[in-house]
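As you look at this complex, bear in mind that one protein chain is not there, while each of the others sits in place.
This part shows chain A:
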């Protein structure tokens, strides 16, 4: 019996994959593994000693750490909720309006709404700090013009409003992203489907709810998960607007700023890379958990329509 002809090893697959694999490993996987490893060590007498899960026990067991951690996580969840409730519905609404064929200057609106997204966090943070400034800001004057001056408070300086205000600033900055994605999804709905719906007498609002919305649900799912990952990795806006101590009274402290203070230290506080790595690991696990829930529970149930 002749041996089955051996298929030649397909080197080209490896060669083509290698650059991406190497770069990704070097700049993503190795640092991630390094962080996980760092979180299992502790600096004792100027040398790194393996301590197992001791850092995590400190993080959750020692009230000096755990209170801050839960506070940061709670704030982070609120930050995410605001984005989901405000940013994404507004994004869908804007996309629906933009895709309406009757709208004039659609390209202008599209660009204008998307511009804040490409601005740097630093610009956004400082611009809004100035807009909302009780001393020189335009917000008090604008409210005065419409007779609502009494509604003005120094939002960024009040514990009860600061985090919500910052979330809304972030929404303002990033609303362009869901808008663009949904807009693209709406444009890709085939004309035949719309025409068929019209033949069946489904027009206007009910056409949006019954035909278009189900078709763009997968895009909304993707946006949700992007929002989730982005929000739990957020740091820059809080840091530029409120500083590393995330005042007032830690009310705007999210996981990113908490990690920053622990890892790099702040003012007289000396940085502790090991505890910082422990917090980073928790952030990684939270994001991983969230993404898994989405992938296995939500995405598998989304119905896809093939045209």
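One rule holds in what follows: contacts are C-beta pairs under 8 Å (C-beta built on N, C-alpha and C of every residue); 3 or more make two chains touch, one makes a residue touch a chain; residues count from 1.
Here is the rule we use: contacts and distances are computed from a predicted model.
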Exercise for review: If you had to name the missing chain as UniProt does, which of "Aspartate carbamoyltransferase", "Probable sugar-binding periplasmic protein", "Cysteine desulfuration protein SufE" or "Bb3-type cytochrome oxidase subunit IV" would it be?
Suggested key: "Probable sugar-binding periplasmic protein"
Practice item. Among A:156, A:179, A:234 or A:255, choose the residue that contacts the chain missing from this document, as touch is defined above. Key: A:156
Review point. Which residues does chain A use to touch the chain missing from this display?
Key: 62-65, 129, 132-136, 140, 152-159, 243, 245, 247-250, 266-270, 272
